[in-house]
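Missing here is one protein chain; the remaining ones are kept as they sit in the complex.
Going in written order, the chains are labelled A, B and C, and every chain counts its residues from 1.
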Amino acid sequence: MSTPTSPIPVAVLGATGTVGRRIVERMVRHPWFDLVEVAASERSTGRALGEAWHDPDALPTEVRTLPLRAPAGPFTAPLILSALPRAAAATIEPALVAEGRLVVSNASAGRMDPATPLVIPEVNPDHLELLGPAGTPVAGVVTNPNCAVIPMTMALAPLHEAFGVQAVVATTFQAVSGAGLPGPGSITMIDNLHPWIPGEEEKIAVEPNKLLGTVGEGRIQPAEMVIGVTSTRVPVLHGHLVDLSIRLRDTPSLDAVRARIRSWPGRAAELALPSLPPQPLRLADRPDRPQPRLDRDDAGGMGVTVGRIRECPVNGVRMAVMAHNLERGAAGAAVANAELVVRTGRVPHAGGQG
Amino acid sequence: MSTPTSPIPVAVLGATGTVGRRIVERMVRHPWFDLVEVAASERSTGRALGEAWHDPDALPTEVRTLPLRAPAGPFTAPLILSALPRAAAATIEPALVAEGRLVVSNASAGRMDPATPLVIPEVNPDHLELLGPAGTPVAGVVTNPNCAVIPMTMALAPLHEAFGVQAVVATTFQAVSGAGLPGPGSITMIDNLHPWIPGEEEKIAVEPNKLLGTVGEGRIQPAEMVIGVTSTRVPVLHGHLVDLSIRLRDTPSLDAVRARIRSWPGRAAELALPSLPPQPLRLADRPDRPQPRLDRDDAGGMGVTVGRIRECPVNGVRMAVMAHNLERGAAGAAVANAELVVRTGRVPHAGGQG
Amino acid sequence: MSTPTSPIPVAVLGATGTVGRRIVERMVRHPWFDLVEVAASERSTGRALGEAWHDPDALPTEVRTLPLRAPAGPFTAPLILSALPRAAAATIEPALVAEGRLVVSNASAGRMDPATPLVIPEVNPDHLELLGPAGTPVAGVVTNPNCAVIPMTMALAPLHEAFGVQAVVATTFQAVSGAGLPGPGSITMIDNLHPWIPGEEEKIAVEPNKLLGTVGEGRIQPAEMVIGVTSTRVPVLHGHLVDLSIRLRDTPSLDAVRARIRSWPGRAAELALPSLPPQPLRLADRPDRPQPRLDRDDAGGMGVTVGRIRECPVNGVRMAVMAHNLERGAAGAAVANAELVVRTGRVPHAGGQG
Partner (left out) sequence: MSTPTSPIPVAVLGATGTVGRRIVERMVRHPWFDLVEVAASERSTGRALGEAWHDPDALPTEVRTLPLRAPAGPFTAPLILSALPRAAAATIEPALVAEGRLVVSNASAGRMDPATPLVIPEVNPDHLELLGPAGTPVAGVVTNPNCAVIPMTMALAPLHEAFGVQAVVATTFQAVSGAGLPGPGSITMIDNLHPWIPGEEEKIAVEPNKLLGTVGEGRIQPAEMVIGVTSTRVPVLHGHLVDLSIRLRDTPSLDAVRARIRSWPGRAAELALPSLPPQPLRLADRPDRPQPRLDRDDAGGMGVTVGRIRECPVNGVRMAVMAHNLERGAAGAAVANAELVVRTGRVPHAGGQG
């Protein structure tokens, strides 16, 4: 287990987007990292970060004056957090790896690549072995899952470990900020909901199986949960809620399910990563929770709240899970993965080959 | 089949509530009925209907001046439409029946009473036999289902008839007007959703089985669908959407499912009830529909829109269905049932025993 | 006064935008007009109108199959309704006039041009004299005002005629549909309002003076009201509300102001234009009105509701006025102007020089 003795230089790509901004905000107050480089789309290149910021006073002076680079670099930082759009990520991130960087990416581009770890620290930190053994600096890409997959898989993980998850019928209620700036048009979202998010259901059906799979011989053996998904967009600003009907291999009592959710330590507990709350899941103690606006900011936006655990007459267990889609579901997820690669000693030496 | 040769006198109970108002609005332009009496809660008794109306000019003069009676009457109309709250309905409706009235009720009080028909005209008009044979005037209560149950059951009915529905995992997105005036507090509903509606899931789990059951020997043999439900409240004004994952006995192709939905005539087609659209279900031809605001006013609020039909890897078929909760789900449902009792010759002679 | 004996062929430009769609919808059910040509932006050219329509079944067959032309034409219709964006209007509309067409435009491009009439039929139908005398067919452009200016000026007109309006402090609450599809981003508009609409306050400060000006010698002598404006965007779908503090030359009682608003016939009453309600202004009889959602659909969207008339200790009179921004404020405004040019015998002979 490695704790940095001096700040680790990092670069943030896509620094002016919805997710990138929150990564920057997390970086400027982070105990381990030193934000030394930022990049945005070509048309912003050359401006100072502060000029592209909604509220420049909120940034420390030295960060405000960082020049916005082109997303392809060059960068000196060995560790790069990427909030690039999918298409840009697909070409730029591999090039950065080829230069020797370790890229922690929120983009969906490489998530299902067999050689790329898709990681939630509490769920599958061991999948980093795809990159090489702990303690060995390495170039590569580490991805975090889709913003609805994260809370969903975190609720499933303790059940899968203990009771075996066989099938899941999921319905998501996704906030507008999940669509990036400026969000869906307000003409669509006032007094309405949108019953389909293109491309989303496909991700939610496969990513949990990769996350809950086992790593071995340089590849992931995915779990075999059968997952059916409906993804909807609702007029909520932040916070994705997922309604889950779950079929288990075993037949635990509801109290056993509740106890399991409440006491699950996760697999990153001993790593004490700075962004993660001590307990991965919070069990709501009221029947009308989780609610996006009331629960999304729990644990600095990194809390995952489970509620409404009850019997499902069709599949066995029903529950709801909710987390902040921009924090736990994206920016905070990437930062936690960055902490994980640091803690496991995988960050390359500063400067890389750049 | 009976067509009224002169207008049938009707009374409306709970005439100033969210649902009652819409029943009144439907009555004043109805080809068969003559609104002769209105009642509201005790504290309104004695005022004219127009005084309690948001927009009195919208009412014909003779309706505007109708005095508001106490909900227990007395009434002269043989046919009474009730939008009373549950508790009031439980005592007042049986008393009206004892006086010889036929009460068409939107209240949940008597829905699951074994002797009381729970009816959607397109789904189970034959359940009226519980009251007695067609053509015979009768006193009694006819109820319509919960506002989310109506679109859900209308989507399930053609599948159940053709392929046998075994199990359903349902998730509802219910509009705020379903909670009655003034709706949930805006502090709850701005930038938020509410993941639980007390009492609602229980109704949605049982009413569809009664509706799709068979009538015989003075009782209903319910269908045996296993139904698991999550009910949520979303910041939408009108229009309940239900996401359905359906397990069928047979394994029809998705095209067969679509064709069945599109061509289902319903069981009220030959009755030509004035409030019902010619085709009970409309199949949306775009993947991002139904949407509450865009589809709820179809067919004067009586349209039921199905969309997103696709494979569910867990249960077989997945789809969404949506209808206007106050019209198709309540006021229009009661009026359609009133039309049904008229058409089948069950309305008692004017004046009853009152 | 001219009533068409056979349908007048019209073309609609910008037919697939927020406003253009509503013009098309008004045209297909209009007693005087025959929609023969439609145009949209270059990238839609060649498709049938029905292919670009959200709900093609809502269009009559002959309209559904109309091919989308380029906005510059050519067109055979002598009368053209334009919902083009400002920049396109600035070049295309004059070219159509040069070909001999009469263009009724919703665009802001030419509104303040001294030779172009800016018209609300009830307010200043005589301004059409800028184009030439009634009864004489003519090529030219007739514009309607900004969507917030229309209700505001309709409330001011009867007061100006009777009492002399000297100064106005206006605050607008503008709906998101006023910004065109897809509206402001939902991330901006959920749980928020936007205190500034670029370019809007400038229009609202000058257009009312042109509208209430006098025509003579081929030019408009504008009124001299001093107008200060704040324009805001609020999370409402349709309906612009304007709060007005008004200083009058005379000092009528509030009852006299109310009577004036209620009884104002407007200047188009004798023309009996099909789209206009018999009474231009409706005085709300409740203190909590007008409300956008409850009042915007009055008179098919062409109603203008005034309310909250009371003393302003600073300027004398205070009131609120509200109308549907897409109907009375745009599409219906253009159609009413088209009716006005027909009624006053100014439409050129079919075919023009095209």
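As a convention for this text, contacts are C-beta pairs under 8 Å (C-beta built on N, C-alpha and C of every residue); 3 or more make two chains touch, one makes a residue touch a chain.
Every value quoted in this text rests on a predicted model; they were computed, and no experiment measured them.
**Student:** Which residue among B:Glu93, B:Glu122 or B:Asp191 touches the omitted chain?
**Tutor:** Only one listed residue reaches the unshown chain, and that is B:Asp191.
**Student:** Looking at the full complex, which residue from B:Pro85, B:Gly183, B:Pro222 or B:Gly300 touches the chain that isn't shown here?
**Tutor:** Checking each option in B:Pro85, B:Gly183, B:Pro222 or B:Gly300, the one touching the absent chain turns out to be B:Gly183.
**Student:** Looking at the full complex, which residue from C:Ala98, C:Leu181, C:Val226 or C:Ala272 touches the chain that isn't shown here?
**Tutor:** For the chain that is not drawn, the touching residue is C:Val226.
**Student:** Among C:Glu51, C:Glu99 or C:Asp243, single out the residue that touches the unshown chain.
**Tutor:** Reading the full complex, the residue touching the unseen chain is C:Asp243.
**Student:** Out of B:Ala205, B:Leu237, B:Val257 or B:Val317, which is the one that touches the chain we can't see?
**Tutor:** In the complete complex, the chain left out is touched by residue B:Leu237.
**Student:** For subunit B, which residues reach the chain that was dropped from this view?
**Tutor:** 176-177, 181-191, 235-237
**Student:** Since one chain has been left out of the picture, which residues of subunit A touch it in the full complex?
**Tutor:** Against the left-out chain, subunit A lists 54, 190-191, 294.
**Student:** I need the residue numbers on subunit C that touch the omitted chain, in ascending order.
**Tutor:** Counting over the whole complex, subunit C touches the hidden chain at residues 167-169, 171, 173, 190-196, 205, 226-228, 230, 232, 234-237, 241, 243, 245, 247, 287-294, 307-308, 312-315, 318, 320.
Heads up, the rule we're going with is that only the chains that are shown with their structure count from here on.
**Student:** Enumerate the residues of subunit A that touch no fewer than two other chains.
**Tutor:** 190-191, 235-237 - these are the residues of subunit A that touch more than one other chain.
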